[in-house]
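For this view, one protein chain was removed and the others were kept in their places.
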Amino acid sequence: MARGRKPRLAVFKFASCDGCQLSLLDAEDELLAVCDLIEIAHFAEASSDLQPGPYDVALVEGSITTEEDAQRILKIRSNSRYLMTIGACATAGGIQALRQWGQIEEWVSRVYPSPEFIHTLATSTPIAAHVLVDFELHGCPVNHHQLVDVLVALAEGRRPRLPTHSVCLDCKRRGTVCHVVSRGIPCLGPVTQSGCGAICPAFDRGCYGCFGPSQPAQTVPLLSRFQALGHTTDRLVPLLRNFNAAAPAFQQAADELSELHGEPS
Amino acid sequence: MSTTDVIEVPILTRVEGEGGVTIRVRQNTIENVQLRIYEPPRLFEALLCGRALEDTPDITARICGICPVAYQMSSVHALEAALGIQTTPQIRRLRRLLYCGEWIESHALHIHLLHAPDFFGAASGIELAQRFPQEITRGLQLKKHGNRLLEALGGRAIHPINVAVGGFYRLPRREELAGLIPDFEWGLEAAIAATRWVASFPFPELTQPYEFVSLSHPDEYPFNEGEIVSSQGLRVPVTEFDRHFVEVHVAHSTALQAVRHEQRTPYFVGPLARINLNRGQLSQTVQRLADEVGMESECRNPFRSIIARALELVQVYEEALDILRGYHPSGPSRMPYQPAAGQACAATEAPRGLLFHDYQIDDAGKIRQARIIPPTSQNQRQIEGDLTTYLSRNLQAKASREELASDCERLVRTYDPCISCSTHFLRVRWEEIP
Amino acid sequence: MTDRAAQFFRKAELQALIDELRRRDYNVVGPSIDQEAIVYTELTSVEQLPRGWTDEQAPGSYRLVRRDDDAWFGYVVGPHSWKKYLFPPRTKLLTVQKTEQGWSFLPAVLENTKTAMLGVRACELAAIAVQDRVFLGGPYKDRDYESRRKSLFLIAVNCTQAASTCFCTSMNTGPRCKSGFDLALTEIESGFLCEIGSDAGWDVLSACELQTATAEDLNEAESQRQRAVEMIERQMRTDDLPQLLLDNLNHPNWKAVGERCLSCTNCTMVCPTCFCSSVSEVRDLTTDQIDRERTWDSCFNPEFSYLGGTPVRNDTSARYRQWLTHKLGSWHEQFGTSGCVGCGRCITWCPVGIDLTAEVAAMREAPAP
Partner (left out) sequence: MTWIPPALAVNPWLTHTARIADIVSECDGIATYRLCLDTSDNASAYVFEPGQFNMLYVPGVGESAISMSGDAHEPDGWIHTVRVAGNVTRSLAQLECGQTLGVRGPFGTGWPIPQLVGKNVVVVAGGLGLAPLRPLVYHLVRHRSQFQNVSLIVGARTAAGLLYPTEYANWTQAGIDVQLTVDRATAGWNGNIGVVTALLDRLKLNQIERASVVTCGPEVMMKYVGMSAMQRGIPAEQIWVSMERNMQCAAGLCGHCQLGPAFICKDGPVLRYDRLQPYLFVESL
């Protein structure tokens, strides 16, 4: 970022639950300090003072599900120097990406009595499918400590950097006993990116992959292990088709599993 | 003003989710008012179909990042009703505690960062912090307590991971909760101080003949259980929701809005409704505080809902402290169950008001049908009504469009509308009058 | 050093030992059941011990099961290792403060933790000895480890059974505790036989009501210990290991195991000797204070070998190779010992059950062309 001037931050929302941008307000301790480093130029959820672009940093939450949004993101991109997506919706399409395995017309009419008024795409795609994304922050929702770290890094002119290893590393650091080994629970920790602090295993349940695939996400050996433990595709496919259903590593793994078992995908 | 005029608030700010308002004026009278929601549909009710019922609390949480616990609570209660699961008193208390965390977080956020700036012409809580550094910092602390509680009990503040059909995945250890007590003792006092502060704000005059609706429980301030009551004398079990409330299609808009079934009239849910209908269930401290700050026993001024929110903040701090102090984990963390076909509904009190869920499940434990009616879709009609009344009264007095538009925005904000959760809202299409 | 012959005390006396150590300001840590496994945690009472429970282990599998007796230490080793007390998952190294004159750097204040470990197995004693060499044996000492290590009190317990994953006999580390302890217990039905390994051990033991061991007690103890030896099935030939691995750095098996390995880091996390770590900045935005903190890391983490933009070991097989060749091979040259003590944790706690002894065997059977 340019030196001597506070970078101007803008927050934009697409199809999403608001949780990721709320994470910024959830950094209660750091919020005011962050505002000393960054100028909040456009953040509708927090301020009525909506300034026009160009912006130095745009945080984009949510996925693209309508034609209008597909256009809107182009404008945002051209108005922003650095575009960062926040959360599973923006980075992988979110839970609403499940529509790609269904019939959109049928889905819409299930929810709305007058489906003819609904204009929505048959897909829910990540921002990176539409424009160049400079940095992706994973999680459903993102971790607010990571969000603050990244913003501070940008404000100070550094390239943000976050760990991409598996949840297991954090799980062991906090002393949690591995559920796969001790209880035969299907846990996506080994193929899920760190960031949440390995909370699910610490609360006696398997990770459901809300931070998306880790590097590398070795889904094949893990899934065959789960099958050997007696878990059926019926359970494993939905486990992968959650908030990061359309993240390539999870999507491929789930599609392969259901194909192997003759399920329509 | 020209004879026909369209006043637009393009983006409602300091609300959760995105929406706008459009007002059409003809011959100096309000022709119509629309709260526009341009949240793209995410089709939750459809994507739930075919999922295992145990996935429901995790998935429905994603409807709203501001009040995920509410979605988790309404969904687990409905599913438990369908399966005939009885939970333990401990699980019930912990669920109340979890809800306390969410109310604290959500109310402290709305009061300090979203709503209070309106009373001082500030654009944001951050700007307001320059004028009221102590108050805003205190508010952030309160908000943080809510989050710490959600983390201790739910694993994290947004989209907690510990809520299961039947109870919790794991009971928190005593130390995990007991550690919060000192903060909450401080917070209780701070919440009282915050209430006095907001009660001193200058409130615009506006009273409306509302029908308030909320849950009500004989022994407690309502969270997860109770009957649906209204200020017009309605008192029915939640299972009769559909007989008294209905989502309708309105002619000028394609949005689904909930109204009273027979009368087709709007109604009002949320803190103001709850406090009006459950004043007797408030603790002694909160009742005294309400009297002290001059909160009417039936308040009909929507701007004063910020006081209702603050009083509720005190109420849940007390409740949370009580549960925290008495917590000794024992018994199962969740009740076992066998999947079976069934249908049931439940409603709980989200920070923004009544949240209704209704599910059908098949014998393999998969969701066959889901229906979710969030608080904001119940308030939407009322918000439009308020705007119409307010504008009709003030159209002459205030000449500038900007002023009127920002008044409208302020009025909408009193409802703390949460638009991201509005699974039923549609994008409104416009035909401009030439 | 008076009478250091084996002593005997009744089971209930163990509580007196714990009390005595706590009176001397030791934080007593030992086995207890949590999260459906036997883990190490703070102990105040013998009631917390996993009495009557045992562990059944296999590659990728661990189950807690009831014993048909009431043994207090009738299990093998679990998911935790003692390294979490000597080399904690997070350690503060340095505190940085902004002053008028610029940055100032304060070494972290060492925590004054006197730890008494109860229930340390022979392989675990060996693992502590290995980490001693890593952290204290080289030209640079790890002062945090050193201070924790100095105030450590070790009560070993001999194994009376073995898991299917154990191979301490191959690594020459057990099952019998030979040295490195203050006290070493062998559990028999009526109580514990106790060997004394240090003056401090003898001193603390004064809190217990001691009896002289009878010949019968001694026999029973010996046959219990022998039972463990006999139960060990797993074997690994070690004499040629460093050379074998060095000769096979391009063996096709690395690729094969790289396809099964998750790169999840579990094996390194549970291993009692693995010592890799990374340093990060923990910044408090409101006070401008920064802590430099060291956390457990792993050679299975792709970023671990990051250099100039990309990892050096950029696929799973390269990382598995690094781990195994280090553990069983280059460790010898670095620290004069094997990095593996044969505890079997990495076999049990690998979610997909990869077994290092099998991987070595695969290479031995068909050496690289």
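Letters A, B and C mark the chains as written, and numbering starts fresh at 1 in each.
Note that in this section contacts are C-beta pairs under 8 Å (C-beta built on N, C-alpha and C of every residue); 3 or more make two chains touch, one makes a residue touch a chain.
The shown structure was predicted, so the numbers you read here are calculated from the model rather than taken from an experiment.
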Chains in view that the hidden chain touches are A, C
The one residue from C:130, C:318 or C:363 touching the chain left out of view is C:318
Residue list for chain A contacting the dropped chain reads 3, 153, 156-159, 161
Omitted-chain footprint on chain C covers residues 93-94, 96, 98, 101-105, 107-108, 134-135, 138-143, 246, 249-250, 275-279, 281, 283, 290, 292, 294, 297, 299, 304-309, 312-315, 318, 321-322, 325-326, 329-330, 333-334
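Throughout what follows, only the chains that are shown with their structure count from here on.
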Distance between the CA centroids of chain A and chain C (whole Å) is 37
For the pair chain A and chain B, the C-alpha centroid-to-centroid distance in angstrom is 25
For chain B, residue numbers touching 2 or more other chains are none
By the touch definition above, chain A meets two or more other chains at residues 29, 204
Chain C residues touching chain A in their complex are 34-37, 39, 60-64, 78-80, 84, 89-90, 259-266, 269-270, 283, 285-286, 295-298, 301-303, 315-316, 348-353
So, in the complex, the side of chain B touching chain A is made of residues 11-18, 39-47, 49, 51-52, 55, 58-59, 62-66, 68, 109, 113-114, 117, 123-127, 129, 137, 140-141, 143-144, 147, 155-159, 161-162, 164, 168-170, 249, 254, 256, 333, 406, 409, 418, 420-421, 423-424, 426-427, 429
Given the complex, residues on chain A that touch chain B span 13-20, 22-23, 25-26, 28-29, 31-32, 35, 40, 43-50, 65-66, 69, 94-96, 98-99, 102, 106-108, 110-114, 117-120, 124, 140-141, 196, 199-200, 202-205, 208, 210, 235, 238, 242-243
